[in-house]
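Supplied in structure tokens, the structure appears directly below.
A protein chain is absent from this complex, but the other protein chains hold their places.
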Amino acid sequence: MPVIQVNLIRGYSSGVKQRLCRRLTDATRGVLDAAPEAITVFLHEVEMDGYARGGRARAPAIASEETPEERVRAFLTALEARDLDAAERQISDDFVMVFPGSPEMTRLSDLIAWAGDRYRFVRKTFQTFDTCDHEDHSVVICHGHLSGEWPDGTPFEAIRFIDRFEVRDNRLARQDVWNDLALARS
Amino acid sequence: MPVIQVNLIRGYSSGVKQRLCRRLTDATRGVLDAAPEAITVFLHEVEMDGYARGGRARAPAIASEETPEERVRAFLTALEARDLDAAERQISDDFVMVFPGSPEMTRLSDLIAWAGDRYRFVRKTFQTFDTCDHEDHSVVICHGHLSGEWPDGTPFEAIRFIDRFEVRDNRLARQDVWNDLALARS
Amino acid sequence: MPVIQVNLIRGYSSGVKQRLCRRLTDATRGVLDAAPEAITVFLHEVEMDGYARGGRARAPAIASEETPEERVRAFLTALEARDLDAAERQISDDFVMVFPGSPEMTRLSDLIAWAGDRYRFVRKTFQTFDTCDHEDHSVVICHGHLSGEWPDGTPFEAIRFIDRFEVRDNRLARQDVWNDLALARS
Amino acid sequence: MPVIQVNLIRGYSSGVKQRLCRRLTDATRGVLDAAPEAITVFLHEVEMDGYARGGRARAPAIASEETPEERVRAFLTALEARDLDAAERQISDDFVMVFPGSPEMTRLSDLIAWAGDRYRFVRKTFQTFDTCDHEDHSVVICHGHLSGEWPDGTPFEAIRFIDRFEVRDNRLARQDVWNDLALARS
Amino acid sequence: MPVIQVNLIRGYSSGVKQRLCRRLTDATRGVLDAAPEAITVFLHEVEMDGYARGGRARAPAIASEETPEERVRAFLTALEARDLDAAERQISDDFVMVFPGSPEMTRLSDLIAWAGDRYRFVRKTFQTFDTCDHEDHSVVICHGHLSGEWPDGTPFEAIRFIDRFEVRDNRLARQDVWNDLALARS
Partner (left out) sequence: MPVIQVNLIRGYSSGVKQRLCRRLTDATRGVLDAAPEAITVFLHEVEMDGYARGGRARAPAIASEETPEERVRAFLTALEARDLDAAERQISDDFVMVFPGSPEMTRLSDLIAWAGDRYRFVRKTFQTFDTCDHEDHSVVICHGHLSGEWPDGTPFEAIRFIDRFEVRDNRLARQDVWNDLALARS
């Protein structure tokens, strides 16, 4: 039943607009328990010369074409392929990552070194991605199963994992990882 | 800069209305990269007799006063206090939970039995709660540290954990747990 | 899908507001072929001091609590009961009526006299009422069947009729009647 | 005084949009007794990518370019010209028509046969058309005068008639006719 | 034709709301050349709990019940009555005034002393008040005629004057005066 109308300056891409419609629908449903099909969203785009705050025209806020989830996927894909340059492009200058039993690591090369003692390689099969919007950052959480090979070449699979990422200013700022590797190894 | 106006039927509590304002702000910010203070939300409440869909007046959707996060907190608190009745009230009939190394469990008593071999008791210190709205359910994820005692009475602390809950129709439907207990024990 | 929002001054009754919701829904459906349940109407009532046209507050337009259809029903009921005073209250000063084979009549007493040669009494069974809004008047049309007695006391029934009324300024201004009485008599 | 704002997806023709403006004005006036010039209607068209119901973009409802009145006029014109094919195109599969003294007829050829005994030909001069929107159909009523020739070639004119049509899904579904032909003949 | 809708938090007085309606009407007319009666203003008041900027509820801006014009009138009336305390209450700490031939004066007592050489007393008859809204202050200008007595007791009248006031933060911050006293005296 709720109808949501958004006034915004013309200039966002079709993808960004549909994403906004979806997120507003989900946010409303999360609070009001309304059926999704009872929630209607309209975006009213005004021309830049038909808008003023404080009596002055303004440019629209910049909207990233890539969602936080897409950034996380790109990062994990690059990492699996050991394409450190591509992975590097998705992370912020003060990126921090923590794995089970690891110290806080800040460089991807440190991660590669640290992981070398633990497995030859690892593949992630994703079950779900959850994105949570906070006031000044988003959190992306994915979970699923790991497969790969132990350092001695023995294969493993179906080991549970969950990764939690904080995304700020369109860059990954933090990664926390949990999994059952220790349990599987023991 | 975006202004969001919501038409809804009068009757929601102040808490629900403010929650809706916040969630819509966060959802918009998550897509548009706008500064939070540039996002304005107005809820326009109409009387029930000033609304019709299909030519007929409708009652407002029911809004739970408790947020998904509050339900998760209530459940975890009850479980720590071993108040199984209170914990039971928060979960759905087809509730499923999975812990590291456990099978899929459906009854809280099974969990208690299963955990008995692993620790005498455990306390959770929460670092963050993330809530993610999906089309027909919400996901609540909390992470932080565990402290407690091993079966032999030795204390442990600062062990990383993350819990992921699916909340449907105002009841917890699924809990997935990851932690570093195996790593600590080994 | 269309959402219709009406700004109007607070002060209309619940009945009037729901009637407005229904009429706007029907009017929209009549043009857009939208399913009724896809049409949402919101009435936003503003206080008298929160409204101005030409810089000045205005009083709301007066809304009759009686619909044109209700006026027509009241008139026809009064006429059947030969309560000419009650029937008189529903018609305008320049009311005109035309029956099959009659001249234009302006007074209810003339109708009674004219009808005396044609039947002892007549009852109307209504099948439908149709109300049509024009720019400055409404038209109410009802059709169904007549039963009654011919002047010689013989009964008749199931004779088709249709009445067309013009309603202006909350009074019936014109009545045109068609029926199969001549056919039945012949 | 009332201001009516409609949010709808861009894509309707100019004619449909102006028709919607007019019908909403008439519907409002019919309920609120407001002067026509005090009723303002604005259609706000949003792009398809700026709209979502249930979080998904939707296509606009289809709007017939022909009004119910135009369909009725086209049908009656075709019938007068004995262009049965054209008349056929305006009626639904389960079309039913009733004339004074006739049975329920479902085929236009039956009507032609039935009318053959009653007049050589007939022309309709229309005085008014009234369109009434119901929740799932429209009713079009026209009245005026008939002229033509009796079976023996004698001309007649100025005989009162009224036709009531039900229009569903852009097809005429029912026609009921009343007139004073029996009275004139007797 | 333009319709202006204002969303604001509930809590302003009736006088303030009607004033806002009038000023918005005048401002629109000043730009668009629309006839006043073609400009409609609606104030939609939302409850404090139905509003958020940056995700947080806000208190409404404070609105002075006294208009800038009323403050100027109160100041000039107090000055004519030599009620310096009342006049003082309307002016800011850094108030400056300039009269024909005077230096910049900052204290009302200086004005009284300076005027003593020029007239025994003076009365203002106002012809018009003009109020002009700037981004961060208002300007009030009044003009009309002076009457009074010269120092020697001779009366004068119908001498043209104009006063220009700057009003900031609800206090008079500057007064500039022009008149034909010098011309009349010469």
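Order of writing sets the labels: A, B, C, D and E. Residues in every chain begin at 1.
To be clear about the criterion, a contact is a pair of C-beta atoms (placed from the backbone, for glycine too) under 8 Å apart; a residue touches a chain by one contact, two chains touch by 3 or more.
Everything numeric in this text was worked out from a predicted model, so none of it was measured.
Trainee: Specify the residue from the set E:34, E:74, E:115 or E:173 that touches the hidden chain.
Mentor: Here the residue in touch with the unshown chain is E:34.
Trainee: Suppose we count only contacts with the excluded chain; which residues of chain D make the list?
Mentor: Spelled out for chain D, the touching residues are 3, 5, 14, 17-18, 21-22, 25-26, 35-45.
Trainee: Would you write out the residues of chain B that touch the absent chain, in ascending order?
Mentor: 1, 3, 40, 42
Trainee: Go through chain A and note every residue touching the omitted chain.
Mentor: Answer for chain A: residues 7, 44, 46-47, 49-57 touch the chain left out.
To be clear about the criterion, only the chains that are shown with their structure count from here on.
Trainee: Counting residue numbers used by both copies over all numbers at the interface, does the chain B-chain E contact come out same (over half shared) or different (under half)?
Mentor: Because under half of the interface numbers appear in both copies, chain E and chain B meet with different residues.
Trainee: Just how much do you need to spin chain A so its Cα atoms sit on those of chain E, in degrees to the nearest 5?
Mentor: 180
Trainee: Can you give the whole-Å distance between the Cα centres of chain D and chain E?
Mentor: Centre separation, chain D to chain E: 62 Å.
Trainee: Using mean CA coordinates as chain centres, what's the chain A-chain B distance in Å?
Mentor: It comes to 19 Å between the two C-alpha centres.
Trainee: If you look at chain B, which of its residues touch at least two other chains?
Mentor: Within chain B, the residues that touch at least two other chains are 3, 5, 7, 25-26, 35-36, 38, 44, 51, 53-55, 135.
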